[in-house]
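Here we show just some of the chains, and they stay where they sit in the whole.
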Amino acid sequence: MARLDGRSNDELRKVNITRHYLKHPAGSVLVEFGDTKVICTATIQPKVPKFLRGTGSGWLAAEYSLLPGATETRVAREVTRGKVSGRTQEIQRLIGRSLRSVMDLKALGEKSIMIDCDVIQADGGTRTASITGAFIALVDALETIYDPQTVFPVKDFLAAISVGVSDKDEIILDLCYEEDSKAAVDMNVVMTGNGDFVEIQGTGEEHPFSHKQLTGLLATAESGIDELISYQKDILGNYLGWRIGREP
Amino acid sequence: MARLDGRSNDELRKVNITRHYLKHPAGSVLVEFGDTKVICTATIQPKVPKFLRGTGSGWLAAEYSLLPGATETRVAREVTRGKVSGRTQEIQRLIGRSLRSVMDLKALGEKSIMIDCDVIQADGGTRTASITGAFIALVDALETIYDPQTVFPVKDFLAAISVGVSDKDEIILDLCYEEDSKAAVDMNVVMTGNGDFVEIQGTGEEHPFSHKQLTGLLATAESGIDELISYQKDILGNYLGWRIGREP
Amino acid sequence: MARLDGRSNDELRKVNITRHYLKHPAGSVLVEFGDTKVICTATIQPKVPKFLRGTGSGWLAAEYSLLPGATETRVAREVTRGKVSGRTQEIQRLIGRSLRSVMDLKALGEKSIMIDCDVIQADGGTRTASITGAFIALVDALETIYDPQTVFPVKDFLAAISVGVSDKDEIILDLCYEEDSKAAVDMNVVMTGNGDFVEIQGTGEEHPFSHKQLTGLLATAESGIDELISYQKDILGNYLGWRIGREP
């Protein structure tokens, strides 16, 4: 049976990544997963957090935010509520860990990359769109400081997707907001170009899930990630895509 | 002598307002004054602040924020710094006062309009672009709840522009960031379609200005506002533009 | 090859749960996983969050904290740093979701259960010890208000354990702090008495992991959970254990 928007269960929404979206940051994209739209920027800063000073190693951190008009009901700014919500903290820690997993922080040297993901329109999957788009912004930013004598500090491609068990007990890929709010199980998967897992976060608060369902969820996620990484390779093109994971 | 981008002294940058920019808010635009780009949204909320409850009168408030990647050097999120800066507070109070000046809050009834101006790219004039764009988002939002038996709660058109005294001692209109950072005098003017002043905020911290310079600044601002209001009338079209300031 | 403390790879540390540890809260335990010691309390409050008022449904929320002396280097109090850290937020959201997954919140009625997990000594696995111990405190607290005419609002047993890939590339169960800080992959698994998954959170920031490793991690976690749930059944005894998941 077809989904809300007519997709088949293992079909992604239309994905689009616009490179060089803003003029100031070193790297910037607009990433769209269907109606979900996120501006991802990557900024290079000449210093590292205290715990890394003098180690020769770099760092990457991420911040995430929803614009007030991004959701169906206006969402209050976090500065107004006085603190970053638990949900935001989890998402920005996830984005940071995921991108660091494919970076060679030694090769970067004592610099920091700051990733900002600002959701201008939300329709489910904002964290997976953020990771998938921020990867492109990161590569574009690093290209601006690349020295061909050295290793390019990105070791592999990286993308993320959501999977879930629908209210009809079917396994579905890339949930939109309405599907997500009804899903029995919700899982986010982050994987590398090499097919390894970086993060698996699955939760069945309403309906604990069986080992068999878990197997299906992971297979569906893997096929979605494959498609996203192909798209990333296309838009980066041979020139940049070739650099990832190569020795100098 | 020509300006940085070849404009004459009393020339606006290219202005563009894209209506219906986002799918969730009642009103939303992307406003561009040259490279300055702001998403303005207007949301209608069914309640008013405490001091207005039971008065039959409505309210409008505004919030303003810079995305971290909007400026040349990344700007830290206000939630990270833990508070709204003085500059942000001044701007959002200015946007709110300006838009309220052309509203008939009694005709609105006990509802609140929340205006959000989020700058995705900054190149000078973010507050004047915000006011000029938010006016359109406001009209679009109010149209969604308009009851033809009643007065449309917007009494007049409204736009804002910056003027200044350049480092060459010339009066210039609609300053870009580089001009603004060098200007001796900086002034923001908000006016109605009827040609009245709503706000004048001029400051000559580095170079106090004479009465004669003041006269020139105001004349230049008035011509810029005229042009902006013509543009607003064009994009709203007869259907909506006609409604503003009319009896039912 | 043996682990630091001589355990085999799939062996739990010594687990101990002391019921009725404090005199004031409705339910309270001291849970020990080796040197990790957590005080878990469950308090019943007569009201629910706003979004549930009038729905007839109850709620459960959790808070987690480290005492300053719990860790090797003194950890600053969160009130001193002025905010709850991202790590704490993730853990308390995880504890809350996990316990809610085995509750019948309708059967609870419009009451809230507040779970507090305060770590007095930390040696790895504080979140899994918290979930496993808090389950017992929850059952003890609910027993104090149990009405035999109704359904006991706990539907199933629940326990949690950590697994990981060690620096020697072996899959190990219930990591102590030193193992955890060296592990290539770190995964927390929460399961029900029925053998279903409630949460899987695995991260390989330093070393993405293969599908085959994932299979091994899950199997090891499942055997550890089995053992923990047997222990929970022992200490609750037939009288209370029998009530879980039964009709009145």
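Note that the chains take the letters A, B and C in the order they are written out, and that residue 1 is the start of every chain.
The rule is simple: contacts are C-beta pairs under 8 Å (C-beta built on N, C-alpha and C of every residue); 3 or more make two chains touch, one makes a residue touch a chain.
Since the structure is predicted, the reported quantities are computational estimates derived from the model, not experimental observations.
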Oligomeric copy total, full assembly; chains in place: 3: 6
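Here, only the chains that are shown with their structure count from here on.
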Topology of the chain contact graph, where touching chains are joined (line, ring, star, complete, other): line
Copies subunit B and subunit A - interface residue numbers shared by over half, same or different: same
Geometric centre distance via CA averages, subunit C-subunit B, whole Å: 52
Residues of subunit A engaged with two or more neighbouring chains: 83-84
Subunit A to subunit B touching residues, read off their complex: 22-25, 28, 35, 39, 41, 43, 45, 63, 65, 67-72, 74, 77-80, 82-84, 114, 116, 118, 120-121
Residues of subunit C touching subunit A in the complex: 83-84, 86, 89-90, 92-93, 97, 100-101, 187, 191-192, 194-206, 208-211, 214, 218
